[in-house]
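Quick one: structure below, then a few questions.
All protein chains of the complex are present and in place, except for one that has been dropped.
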Amino acid sequence: MINLRDKGAEIWERQGRLGRVGIALGGLAIAAALPFMGGTILNTPIADYESVLVYPIAMYVLMAIGLNIVIGKSGLLDLGYVAFFAIGAYTMGLLGTKTDLNTWEILPIGIAMAMFSGIILGVPALKLRGDYLAIITLGFGEIVRIVALNLGALGRSEGIINIPTPPAIFGIEYRFDSHRIYYWTLLVLILFAIWMVRRLSVRRAGRAWESIRQDEDAAELLGVPTFKYKVWAFVLGASVGGAAGVFYASKTLFIAPDNFTLQISILILACVVFGGMGNIWGVILGAVILGYLPDRIRFISDARLLVFGLVLVIMMNLRPDGLLPRKKREKAIVKKDAL
Amino acid sequence: MVYGVLRMINFANSEIFMVGTFATIIIIRDLFKFTQASEPATGARLWLILATALIFSMLVSGVLSMLVEIVAYRRLRRMNSGVLAPLISAIGVSMVLAESVRILTDSRPVASPRAMEKKFIGQFFDAGVRIDNTIIVISALILFAVLITFVNKTRMGKAIRAVSMNPNAARLMGINIDGVVSATFLVGGLMTGAAGFFYVLKYENTASNIGFELGIAAFTAAILGGIGNIKGAFYGGLALGLLETYASFFLGTQWKAVTVFIVLVLILYTRPNGLFGEALTQTRA
Partner (left out) sequence: MKKRGLISVAAAAALAAASLVAVAPASNAAAKTITLAFQGPLTGEEASVGQDELAGMLYAVKLFNAKNKGKYIVKVVQADDQGDPAQSAKVAPGIASNKKIIGLVGAAYSGATIAALPYYKQTLLPMISPSATRVSITNPAAEGGAMGVPVFHRVPPTDKVQGPSLFKLATKGVSSPKVFVVDDQSAYGVGLVDYMKPAIPAGQSAGFDSVSDKTTDWSATISKIKTAAANVVIYTGYFPQAAPFFKQLRDSGYTGILAGGDGVLSPSFVTLAPASVLEGVRLTAGTVPLAEISAKLEADFKKSMGKASGVYAAESIDATNVFLSCVAKGVSTREAMLKCVKAYSGKSLTGATIKFDAYGDVAGGAMNGFEVKGGKIAFTGPVK
């Protein structure tokens, strides 16, 4: 089977600076124009196409990028990523309804809350490895939901209603039904997250994560402060999840513990692995497909999730490294390490 | 157990368990024609029913488990794809299983008619000892002993352990890896099927969506006890059950999960390899 990732990289490398800018702008233009393609084959039956673009697609992309920092970049299996999403959303829900702060002012607070909880969870949990880390993060995700379910201040199972939409910024108005505006805003957030990840991967942090992912013991012996960088990856991932949460609450106007189940964590993980762990473009593609598919196939009504499960099995068997895997050079090393 | 050998979380296992519960109910309800109004069976007939249901449930789950391995894992394992791809593949399989059963059962829960009367047969420190619980505890102990003997004493058991420790070396020693992995899944499935039977015996209810939640609990128990350590998984399950009961009694049922989680963190913090665990780094090479 051809390796799409390497093909893509080849084309990319052959281009000059101008060509690269062209490709990037072209891709961006297509992404930005997606809301106008509702009349085409892309349209989703029953569910509103433009809403689907916002949630789940764009939200999943953002969260998958965040989770990819944790899993794809540094190899830490996190099964409770939804916790950070929930913390962001509840920060928005609480402050948005109880104080005069608006979405833009709450956004940094929500991110800070998510990062803070990332540290709280990360410092004890990241001393553990692999599977233990997985179960601890999984537990954490459930705990956040259970706390929201049982604390009166968080509305218990009834959740929080009447969360305000973001106020106008640069003359752009946010109404609850202006899906396109939300979508474009999310696009900007996604671009920012991509930029952040790319900047970091070529610097010291990126190299440190890479070394942790390949062989943690060797990295430690070579003087990489592995623990520090692991927490750092965890916290960065958390911040992206928190940002997504704040924005989500401000879009749906209503949040309840049911929105933040373990299934979301697993689905986002599936996005990352399905698309191609460690490769940000693969992850984005994976999130787009997995977010979009369940709504596209609504016409088979009853068997919808069954087919979705089948697609997961078949695709993972055909392309075990994801749709767009990471570079061969990196993969070879991973393979030797596996099993 | 499957987890210990393959070093991966088998998400589909909980759905195999779910299918096992249905298999048990089919035997009791459709083969022996029990209804909610019928009188519980007694004597030899009761033992016949229980044995048939147990064996059928184990067989169905065992075969299903092998099939799941072939569909979801085999190809990926041959390609050395790492840990995460099979994980997602297994999640896909469990969605397929759960949704198929849901559609077959009209999304409704299903109950098992009462085949065995729930008699109290004695006292044990103030608490009544019920016959179904007694049977479950004794059978679980027997199965546990059989499993340990199988893994430690038989040729196949040795092969399984060898693959678990170092698959490449095992292959070089002439062990058929595919066969061993299939056998592991079969044994794991048999055990899961037995668990499904016990579940029905005790709770007499099932539904297409019970797998997920119970799977998480089982997984937690395995981790708590120590990965790849059957004895550890057993004690881990025991400890978890006790902890849950105490926590819900003293702090309120809704905080049960929170308490368990905090204790889990504390245990792992002080004993990073679980209560009876082996050091991960040693076996990973």
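First chain written, first letter: the chains are A and B, and each begins at residue 1.
Keep in mind that, in the parts below, a contact is a pair of C-beta atoms (placed from the backbone, for glycine too) under 8 Å apart; a residue touches a chain by one contact, two chains touch by 3 or more.
Given the structure is predicted, the values throughout are model-derived calculations rather than measurements.
Shown chains touched by the missing chain in the whole complex: A, B. Across A:N102, A:Q214 or A:T252, the single residue that touches the chain missing here is A:T252. Contact with the undisplayed chain is limited, among B:A12, B:I160 or B:I210, to B:I210. Panel shows chain A; residues 36, 38-40, 43-52, 54-56, 149-150, 156-159, 161-162, 176-177, 179, 251-256, 258-259, 295, 298-302, 304-305 of it touch the chain omitted from the view. Within chain B, the residues in touch with the undisplayed chain are 36-37, 99, 102, 106-111, 113-114, 118, 128, 130, 199, 203-205, 207, 209-210, 213-214, 244-245, 248-249, 252-254, 256-257.
Note that only the chains that are shown with their structure count from here on.
Centroids of chain A and chain B (each the mean of its C-alpha atoms) stand 32 Å apart. Taken together, the chain A residues at the contact with chain B in this complex read 71, 77, 124-125, 127-132, 134-136, 138-140, 142-143, 146-147, 149-150, 217, 262, 266, 269-270, 273-274, 277, 302-303, 305-306, 308-313, 316-317, 320-322, 334-335, 338-339. Residues of chain B touching chain A in their complex: 7, 9, 71-72, 75-76, 79-89, 91-96, 99-100, 103, 167-168, 216, 219-220, 223, 227, 254-255, 257-258, 260-261, 264-265, 268-269, 272, 274, 280-281.
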